[in-house]
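In this view, the complex is presented without one of its protein chains, the others remaining in place.
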Amino acid sequence: MKKFDVISSRASRIDSPDKATGKAVFVDDICMPGMLFGALLQSPHAHAKIISIDTSKAEKLNGVKAVITSKEAGNIKYGVSPARYDETIFAIDKVRYVGDEIAAVAAVSLDIAQQAVRLIQVEYELLPAVFTVEDAMKEGAPQLHENFAGNLSAEVHQEFGNVEEGLKQSDIVKTTMMKSKRQDGAFIEMQGCIAEYDNRNILTLTSSTQVPHYVQRTIAMVLGLDIGKVRVKKPYVGAGFGIKAAANPMELACCVLAMQTKKPVKMNYTREQVFMYGRARHQFSHKITTGAKKDGTIMALKHECYLDGGAYTSFGIATVYYTGSLLGGPYKLKNMSYDGYRVYNNKPACGAQRGHGAVIARACFEQQLDMIAEEIGMDPLTLRIKNMMNTGDTTCNDLNMSSFGMSECIEAVRKGSGWDKKKGNLPKGKGIGMACGFFVSGAGYPIYRSDTFHGTVIVKLTEDGGTALVYTASAEIGQGSDTAFAMIAAETLGIPLENVRLASGDTDMGVDLGAYSSRQTLMTGHATKEAAEHAKQQVLEVIANQLDIPVQNIDVKKGFIEFADPVPDFSNLRTRYIKEHRGWTDNPDFEKLTFKEASRIAFLEKGSIVGTGKYKPHSLGGKFKGAAVGTSPAYGCSAQVAEVTVDMETGQVSIDHITDAHDCGKAINMTSVEGQMEGSVSMGIGEAMHEEVIFDDKGCVLNNDLAEYKMVTSMDMPTVNAIVVESDEPNGPYGAKEVGEGAIMPTIPAILNAIYDAAGVRMFELPLTPERVYHAIQAYKEKLSA
Amino acid sequence: MLLPKFEFYEPASIQEAIELKQKYGPDAKLLAGGTDLLVHLKKKRITADHIISLMRIKDLVQIKMDEACVEIGACVTMAQLSNSQIIQEKFNALKAGADNLGNHLIRNRATIGGNVCNASPAGDTLPALMVYQAQIILQGPTGRRKMPIESFFQGPGKVDMNADELLVGLQLAIPSGNCGAHYIQLGKRKSSEINVVNVASFVQIDPGDQTIITARIALGSVAPTPIRSFYAEDALNNKTASESLFYEAGEIARQKDCKPINDFRGTAEYRKAMIGVLTKRTLAEAFRQAQIR
Partner (left out) sequence: MKRIISVSINNEIHELAVEPNKTLADLLRYDLGLTGTKKGCDTGDCGACTVILNGDAVNSCLVLAVQTDGATVETIEGLSNGDGLHPIQAAFVEHGAIQCGFCSPGMIMSAKNILDKHQNPSDQEIRQGISGNLCRCTGYQKIFKAISSQCSDTNPGNNYGGLHEKI
């Protein structure tokens, strides 16, 4: 018997028809009367002092309405985390990377704004620049930021248990490295925004953002505005993947231009500027040492990582912690140490991208587990199952697995891929490999230290009855959150999905930390559920009172009021409703009382029925430094199997098939969960095989377009068998937890392990371009013949 | 990204186009599919005060043929080439290049004339055109002239054409029986790629004893222009075909004929190694086709 009426189904997304018809509005689709166009002046140099800025020629150009520099924008420092506010809107005394913002222009057309930008004259004094971690950390290297000696943006040292002892007790100790490259989010919609400043000095920013709340706070803080006069909202957003999870200098500059000109100002990044802005996945250099007993028990993990962070911290202060903390699971591990270093250099800043800091670490570690399994003669699946944590276990770094369907995921991919038949029986050049991974279902703490609720939701019933309006400041960026919350509201209220309308992404609607760290389904979902319950309760109380029955005897289901026996006579309620609708042709004549009638009656008695909900996780994590990062009320987990074909002569690797199982607690919308799994896999494949941001020796991005930054196309994508596992998360609304980021974790290592199976080569550097694989095969051949 | 301001012309005849080109000289650029030109203009790599579109000139968008030859108009698109029966039947290596250039959207606009005049060492149709011994047809104020395609390429983006000439088409002799050709391109992903290495081979055999009468091999992305692999070809003529012979030819192509550079798409060493592999593979497939035709 079906347990749910709305959730746990494949309902079509509520925004899909508008997106399918081109009606869905994204920021660049918006045009306003009198709107001006903004353009940025960005540094052509990787490291230079600014000696002078002369904007006079630009100001004189016909059609220019404002030219601003740090003089107008101010010098309040900001960033992502208060622990590292190291940016200003515009460079003040120096520029630190090619793309560092110096000035902005608003003009009547984009063409004129760009011409004006070219007329701004800046005198630079070039400074020596550093582009690698090694060079940035050398003695005597040019320092990017005064307060950070050795260009160390952040440093982490953690130890849990006793790693040395653990390694001593191990029969096998494996040390490997993994080097990755910078990635880009490569969302199809570039960042863009429109700022308006009205006659009451109210600033409204419409932006392609994942985090209206954080952007609102940043604007207020940096521009010195009363936050009550700052509103940030988002139209439909063409994805973000973490890159759009912080305020960017363009948004701030746009606000200043709007305030100066008193006209709406629109600004967009070109694709080139998206690459210049960066704030995507860091480049990682991992060294991991794992100790295990010969029966496969994992004893200790020693982890050192250098993160190439670029010119500013951005999310990097959290990234450097996630890199270490998310190796604490999913296997039982008592002894773990992590030394992490995030280094500044004169390239665009790196930030958070799907899987935040843990993706490459997971790739290194899961490959190592396979190496250990091979050495002790154990099947890689068996090794993982042997060490797997159980539901309710806590990691050595205090992360608690309140629900944990990892074993089910492993079994699902074992069966789904035909692992047992294939492993060890594939012809040369064909391989099968697997890996596991997990991720937080929402960061346990907000980015700024605060007691704030992480999400608030309002559910208001229409006064005429029957329809629920859901207001949430959360961000629908393509993951399906609007639909998920509409479904949760409908399920909780007991009404059909079609009777729910939802509006989101506007800071006027409440607080929501936004779409990052995979938090919305669990956190905002909880707040939605609570708000809907609250609204429902108010209605039921009125009905109970009107009919003189206990409120516990009433519920709502499928849009009808369900009474426990004996069913009372509600005819006077119906009569009252119909009296107010004389002339209507569709008055209710059902056997049961409708929610429409009940909520109308409730309005007549109480006034507007508004339910409010809020969510904040309970206190999480340990007491050590950085304990907060990695904490979460729940963790999503996955297992994946990759099947590949390696062309042994060219090094080209074809990913033939992926079997993916992900435990999302409870699928609010089954199709959406699968969609996130499949999307994660495609990003994982791109990052494994051919994505990397390439720089020249002057700090300019060489491959700053989507032709040379190679994400997966329809020709590259394998078939994917996505299997949804549901472990019923006690901390999640209806048992739901994340899928957006956990699902990318196993992809790269599953491919690495499959390539080893196919070609006998272990890869320790990403991406796995044909040339890199070719060289590994050649080296392996030479070793064999030696 | 905004395009610079320019004047635009759509001549209806080749003659008109030539006159416009003469009139505006080096400030004028010719526009065919636009998939390269407009990108270069947007990225400010080049400028143009005048743009002359060739796409309305009927003569340029046709594929004509008689018993001996096929003449492909310069503005024939990749999609048209792929769908053309004569190209499918007789010039499958060229079809392979056309099938794989860019992606389906680009192929609906990109023209063979554009691919040839762009003269990228990595051009997708160029190796096949070379092994089919395509003749470039140029037309200027004084009339038409032809030249073998090898002579046309002078360097990356440089072709041997007078300032007042247009490339109006390519002439390819229809291969006789006992011939085969194959083209392989290698990149990092399977669509929308600029090749790391690409090779085409053409083989004509004696149907009796299966010896190789003629072999032509063209290598892309390993020199300033696409090049013929003459040393490797010499090693094949009049020889009996075999796997080891094709391997040897690949080795010669790799060691003697190609001069690749390192760039951000690949190293010279890897490109050389791939020349060996792709030469061997294209020869083997071309031979297999020759056996059955």
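The first chain written gets the first letter, and so on, giving A and B; residue counts start at 1 in each chain.
Here, a contact is a pair of C-beta atoms (placed from the backbone, for glycine too) under 8 Å apart; a residue touches a chain by one contact, two chains touch by 3 or more.
Since the model is a prediction, treat every value here as computed from it, not as a measurement.
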item	value
Contact partner of the left-out chain, one of A:M178, A:V681, A:V724 or A:I751	A:V681
Options B:E7, B:D27 or B:D263, residue touching the unrepresented chain	B:E7
Given A:F131, A:F187 or A:Y734, the one touching the chain that is not displayed	A:F187
Contacts of chain B with the absent chain, listed as residue ranges	1-8, 10, 31, 33-35, 38-39, 42-43, 51, 53, 55, 79, 102-106, 108-109, 191-192
For chain A, the residues touching the chain missing from this view	10, 12-13, 15-26, 28-29, 31, 185-190, 236-239, 241, 270-271, 477-480, 671-672, 674-675, 678-683, 705-707, 711-715, 717, 719-722
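Basically, only the chains that are shown with their structure count from here on.
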item	value
Distance from chain B to chain A - Cα centre to Cα centre, in angstrom	44
Residues of chain B that touch chain A when the two form their complex	1-2, 43, 103, 186, 188-194, 196, 264, 266-267, 270, 273-274, 277
Chain A residues touching chain B - in the complex, by the definition given at the top	110-111, 114, 270, 272, 649-650, 652, 689-690, 694, 702-703, 707-708, 710, 712-716, 769-771, 774-775
